[in-house]
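Below is one structure, written out as structure tokens; the observations come after it.
Every protein chain except one is present and positioned as in the full complex.
The chains carry the letters A and B, assigned in the order they are written, with residues numbered from 1 in each.
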Amino acid sequence: MSNQKNDLAQTGRPVLDVRNLAVSLAGNPSAKVVSDVSFTVHPGETVCVVGESGSGKSVTAFSIMGLLSREALHCSGGRIELDGENVLEADKERLRALRATRMAMIFQEPMTALNPVETVGEQIDEVLRIHKRMGRKARREKVMEMLEAVHLPEPERIYSSYPHQLSGGQRQRVVICIALILEPRLLIADEPTTALDVTTQKQILLLIRELQEKHNTAVLFITHDFGVVADIADRVVVMNRGEVVEVGTREQILSAPDKDYTRMLVSSVPSLVPEAREAHDGDIVLSVKGLGKVYAQKRFLGARREVAAAVDVDLTVRRGEILGVVGESGSGKSTVARCIVRLQDPTQGEVVVCGENIAAARGSALLSVRKRIQMVFQDPFRSLNPRLTVGESIIEGLTNFGVARAQALRRAGELMGLVGLPADALKRYPHQFSGGQRQRICIARALALEPDVLVADEAVSALDVSVQAQVLELLDDIRRKTGVGVLFITHDLRVAAQICDTIMVMQKGKIVEFGPAADVLTSPKQPYTRLLLEAAPGRHWDFQNFRPLPL
Amino acid sequence: MFSYVIKRAVATLPVMAMVAVVVFAMLRLTPGDPAAILAGDDASGAQLEAIRRSMGLDQPIMVQLYVWMKQLAQGDLGVSLLSGTPVLEMIGGRIGPTLSLAVLTILLTIVVAIPMGVVAARNPGGLLDRTVMTFSVLGFSIPTFVIGYLLIYAMALKLGWFPVQGYSSVDKGLWPFFQRLVLPTLALSGIYIALVARMTRSSVIDVMGEDFIRTARAKGAKETSVLLRHALRNAAVPIVTVIGIGVASLITGVVVTESVFNLPGLGRLVVEAVLARDYPVIQGLILLFSFTYVLINLAVDILYTVFDPRIRY
Partner (left out) sequence: MSNNTIQGELLAEPAARAPTRGDRSSLAAQMLLSLRSVPVFLAFVVLTVVSLLAVFAPFLIRADPIAIDPLQRFAGVSAEHWLGNDAFGRDVYSRLLFGARVSLIVGLGAAAASLVVGLIIGVVAGYIRFADTFIMRVMDGIMAIPSILLAIALVSLTGASLVTVLVAITVPEIPRVVRLVRSIILNVRSEAYVEAAISLGTPTYRLLIRHMVPNTVAPLIVQGTFIFASAILTEATLSFLGAGLPTEIPSWGNMMADGRMYFQLYPSLVLYPGIILAFTLLSVNILGDVLRDVLDPKMAKRT
């Protein structure tokens, strides 16, 4: 087996050879989701398929595994050769036999990829039971070996744990165990780190690399993140709208892309190095002192358990300033945002908006201060009422505060112009807009009341990079025009570097570091900030200028 | 685990108390005077007053509630207005047929409905699925008593395979016992099977859409193993839940079925008591059936811990 592998590597024969692949909607062969896709993956090589949502990258990956849902999609043309065997022609039994032994896959969502009612050990063991004739003891030994190979602590304990007892990163390691225990020739990784924090992402990427080197595995890595591409790819396949735009080595794609689309995509990736910005010295519009939020869980037969989501948070935002709050999941950054706009009640501290403390305001006092502070939410698909026209949504705040309908609609029309949408958009429904357009609508809605403070909670995280860049530009433009102070919550250091004047790093509910963006991101003082920065993918590359960065 | 069981058990207490209050309120606050029934049509006003006093009906309503709850807590369900027999004793005498019928029905349902649901979920929209779904809609729609009479008409009157009606207790021989329970069990299980098969189908289909099913397929697992090992085990919680909730329609069915097949069980007793307006008996039976329902669902709650490791405090 291993001899053969080496031979293949020497003759340069690819493990995976996709030729003119076409995927259509089931029952309608002319409705192509993916067409004319060709690329190869060689032993030991990492090929990244990169593209925005709807590019067909995941469909391609699932076609190779034969995991497309039969009712929805089917492969209507081309070949997918795994070691010279066309898997599109393989029957069900053959396909089953190939999975896990010759080709394996890891998935985007480690939280749901494992069966919740079976122990981790049993789930890894299942692979051996399906494909190998091994005694129970031998299987257990093999599983233990594998658990150690993916660097899980205390393999014995992990073996008999259930998925819900493990963290996201640990679960992804278990999924990797399942995929690689039989040393397949090809590993397909479908956005395996997208759902993870940067620090965990880095560890998982290192692990995949380590195991790949050990077994000379061919890796097909699906991602939307050019940072990851810059870190791990040998070659890159750029896809858009179901077609391959360009294939090339990492250097070609990142430094001298052929196609305009690729250029646009690569240059949309924000730089990690912030531009030097002037300090703002306007009035303080938002000032938070000693903010704390404790969730109390009442437990039966036992003491109350308290979880502190935010502890002693101080911050100020001046007119026209953008303050970034950066942290991983569980850092408390969203809690802080929600307490400030009073969607949650803080348990401690002051929230002063334009001189008025609203931390404990209720009823009409709270209502009247609401117009001063507005929020833009993460998911543009859920933050607009699908039953109301865009116009109705935008004027809701104005009519709440007694503005006449006609006047409110006129103002809504102006706002559409401000966020770069046509005025006739007001009469349409949210489902008629794309994600980026909806986020513009949400920004318009938030601005309708002319607030002093805008809180954006991961407002660009759900968007593709190209759209993300446009929305960030819009936000920057708006704060310049209106002088609104922005509290910008994000997990993405690049986004923060792009737009924030000052940055606050949070970890486990506490502020770790605070200062001007340039200082925090170029010369961090705290080890945690340094850790975050080091884990940011692609930090040796300057995407906007298509060149490496001196480190 | 232990604290979870205790917690669930304690949580049933307010529900049972609420049931008792609702039953009490219903019987005392609606128009209709138990004393008048006991006294008969031609009792004088004084007689009525005396009976009322002896029954404690002259007391304020909260006092009555207190007295009644106290008796209830001691397991005293009162005595029949008509025969003077303690209600508990009457229940004991009639519980045999009801219990036999219910247990047979639950067993039949589990054995038939779960495989039906799984088979249907294997290929949603396929022939088997449509057959199962048709059967399930029929089961929902044809009232138990109509199924009962159709069965009697076909299997007893026309074919003569089974006796038309009646009951024979186990100690008079196993064969006559079963012979007389076959048709009632079939009639009663119709709606229950429909319910459980449908829930099994939809929960299995639901689980088949989960990410970990895809992981199992990516491992190269056989479709049967995906269905049984991964999907059915994860669908277990909604399935046992519906088996528990279905006990409510089972109880309705018992009342009806016993009337159709003339089985001398608790269901008949309810109808007899209602027709005779024997309040303490009605009260006692409603409480009995409700508590049974609550306790069965408590058992289901505890069963969750067996099927789902996440529910374990």
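What we mean here is this: contacts are C-beta pairs under 8 Å (C-beta built on N, C-alpha and C of every residue); 3 or more make two chains touch, one makes a residue touch a chain.
Just so we're clear, the structure is a prediction, and the values are computed from it rather than from any experiment.
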Which of these touches the unseen chain: A:Pro14, A:Gly435, A:Gly485 or A:Pro524? A:Gly435
Of B:Leu138, B:Val170 or B:Leu228, which residue touches the hidden chain? B:Leu138
Have a look at A:Asn20, A:Ser329, A:Asn385 or A:Gln407 and name the one touching the chain we're not showing. A:Asn385
Among A:Pro43, A:Gly56 or A:Gly292, which one is in touch with the chain left out? A:Gly56
By the document's definition of touch, the residue of A:Ile130, A:Cys354, A:Met375 or A:Leu475 touching the omitted chain is A:Met375
Which chain A residues would touch the chain omitted from the figure, given the whole complex? 33, 53-59, 62, 67-73, 108, 190, 341-343, 367-368, 370-371, 373-375, 377-379, 381-388, 393, 396-397, 400-401, 429-432, 435, 442, 445, 449
For chain B, residues in touch with the removed chain: 14-16, 18-19, 21-23, 26-27, 30-32, 124, 134, 137-138, 140-146, 149-150, 152-153, 157, 164, 198-199, 202, 205-206, 208-211, 213-214, 248, 251-252, 255-256, 259, 270-271, 274-275, 277, 282, 285-286, 289-290, 293-294
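Assume only the chains that are shown with their structure count from here on.
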Touch list for chain A against partner chain B, complex: 65, 67, 96-101, 104-105, 107, 109, 112-118, 126-127, 130-131, 162, 164, 175, 178-179, 300-301
Given the complex with chain A, which residues does chain B contribute to the contact? 3, 6-7, 210-212, 214-222, 225, 230, 233-234, 236, 307-310, 313
